[in-house]
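Here the complex is missing a single protein chain, while all its other protein chains stay put.
Chain naming follows the written order as A and B, and within any one chain the residues start at number 1.
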Amino acid sequence: MSAADEKTSRRSGRGIVCSDDLPLRAELADPYGRLPPLRSTEAVLEVRGVHAVYGDKEVLHNIFCHFPEKRVTAIMGPSGCGKSTLVKILNRTLELTPGAKVIAGTVLYHERDIYDRQSLPMDIRKRIGIIHQRPVPFPMPILDNVLFGANFHGLLNGMSPREYAEFYLDKVGLLEEIKDRLGDPASKLSGGQQQRLCLARTLANQPEVILMDEPCSAIDPVSTQRIEALISELKKEYAIIVVTHNMNQARRISDQAVFIFGGRIIEAGDTAQLFKEPKTELAQSFVSGLIG
Amino acid sequence: MKSTEAAISVTTLARRLGDPLMGASCLAALLLGVGSLLFMPLYVLVEAYPVLGNEGGVTGFLFTRPWRPLAAPPEFGILHSWVSTLMITAICLALALPLGYGIGLFVSEIAPRFVQAILQSSLQILAGIPSVVYGFFGYVTLLPLFESHLDMPAGESILAAAIILSIMVLPFVASTSAEAFRAVPAETKEAAFAQGVTRWHVIRRVVIPRAAPGMFAGAVLGFARAIGETLAVLMLAGNSLAVPTGVLDRGQPLTALIATELGEAGVGSRKFHALFAAGLILVVITVIINAGIWALKVKWVRPSE
Partner (left out) sequence: MNRSAVVADRVFTLSAWIFGGLGLALPFSIVGFILVNGAHVISWQFLTEDPAGFPLGMAGGILPAIKGSLALVGIGVVIALPTAVGGAIYLTEYGKNVFVLRSVRFITECLAANPAIIYGLCGYSLLVVFMALKISLLAGAITLGLMMFPIILIGSQEAIQAVESEYREAALSLGVTKAYVVRWIILRKALPGILAATVLATGHALGSAAPILFTASTVFSHGGMSLDAPVMTLPTHLYYLVNQALSFDHAYGTALVLVVLLFMINFLAWTLKRYVGR
């Protein structure tokens, strides 16, 4: 197989781009720079040449990758390699941290540049939701927590608030446990319950993509299991991108994986494939537990 | 998808306007409030200015002319007033500082936990009692005492005002210095104790020198508070127009002068401007002191970080 054919087969339909100097989509562009339309099993989010900084320290270098719909993609790597930063640039929540920003490149969502002047961060964050490492319950009853974003975006559409909230609480498996406590302050829930509450809150926003920044690292193992089960359920409807430093978790839950190290994408592709036959040395070290 | 998107945008349009609206109204509030605050001292300066330019000028106002509004022509000098202020403040600090530092040391170094808490509450109570109540308290306790034991026809005096004022200033000195003493790192104290010396020795040689800037700040803040007090000194100092020479003399500090004379000062009259000039002195001293403390805080907090 010629080198060109090899490249082509690696990047067809199912996969994610591999290394940081192979801008996948651009090579498929026609002479006028137009890209072919995406098909449903293709990428919903595409990162092109992003450089991100915290203050004057560059933490992401020349990132190219994309993330498919209705799949779980894991972003994995050792601590401090830029995983959280990468996931945050996907819905423009990186800029909420003072001093952090994307200084080059862009992210395309359904072919639209989310970093251009016309895009409203608010819209993007509604459609691409995120849950953080530490659950952040708002200082209000559980019910109000779930409805926080939904109320703002006017998503209830005539449904009673209780019905709407219960639907999403049920979706994350929380409804059984707290059915009669919906008026209680959210801070009374356990860590695992709070994280599921945050997930329900994000789902209630009716996003299309769900980002998860190490969602299980601050909660107990039982809750972790439940959330992993939820992820498997939810991927039927949403594109899910999970950051994790635990490679076993990545192996368990994801279909595709991106391995990032030192702010660069080292390897990416089908999870099973990546774990069985990593193509780069760094990835090899990571999956065999030598680094991380 | 498109139509529901449009519907969503319309309903949240009002919500989206929230940001600029809130930003603008909050800015307006800030400007209104801080602007008014800033306006005050400037206004005092403007109204005080005529006096400073007048016959005799500043020196006359401060040092030579007496306060004789009813003389012909009326004269407005405040020598008696700022001398009263200084005397009262000096005596007040002479009483309040040792006591305040002592209490501060007690709270931070010696008192057991629950005593600390009780003491802190008592200091807060002391600080919360209004000036007029202190004045009243002094009026019914100190003045009769002075009259009977010091053989005075009336107890109002510089000393009486100063004693009550020192109680008012006490909680500020105590809490500021307690904070300063607490800020001395535990390791430093432990290292000193490890030498096998007494607690007093450690306090005298280690804690106090380290806390000295904070103690100084406490003294200065106490000073600012003392010169600004009105009602207590108004009721206890005596309101005499003569320059006081001894502590048992009656005096009329700047604040009391303004409080007494403002009622009869026609707006725009020379007395009016003179009172503003007296006020200007108070404002300038207070602002300088607070600015100095601010600078000290800024300079002091950073190096230790």
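What we mean here is this: a residue touches a chain if its C-beta (ideal position, glycine included) is under 8 Å from a C-beta of that chain, and two chains touch if they have at least 3 such contacts.
Fair warning: this is a prediction, and the values are worked out from it, not measured in the lab.
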Option touching the unshown chain, where A:Tyr54, A:Phe148, A:Phe167 or A:Phe275 are the choices: A:Phe148
Interface with the unshown chain - residue positions in chain A: 91, 93, 96-97, 121-127, 129-130, 132, 134, 136, 138-140, 148-149, 152-153, 185, 198, 201-202, 205
Residues in chain B touching the chain absent from view: 15-16, 18-19, 21-23, 25-30, 32-34, 36-38, 40-41, 43-44, 47, 99, 102-103, 105-107, 109-111, 115, 118-119, 122-123, 125-126, 128-137, 139-141, 167, 170, 174, 196-201, 203, 224, 227-231, 234-235, 255, 258-259, 262-263, 267, 272, 275-276, 279, 282-283, 286-287, 289-291, 294
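To be clear about the criterion, only the chains that are shown with their structure count from here on.
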Chain A and chain B, separation of their C-alpha mean positions in angstrom: 57
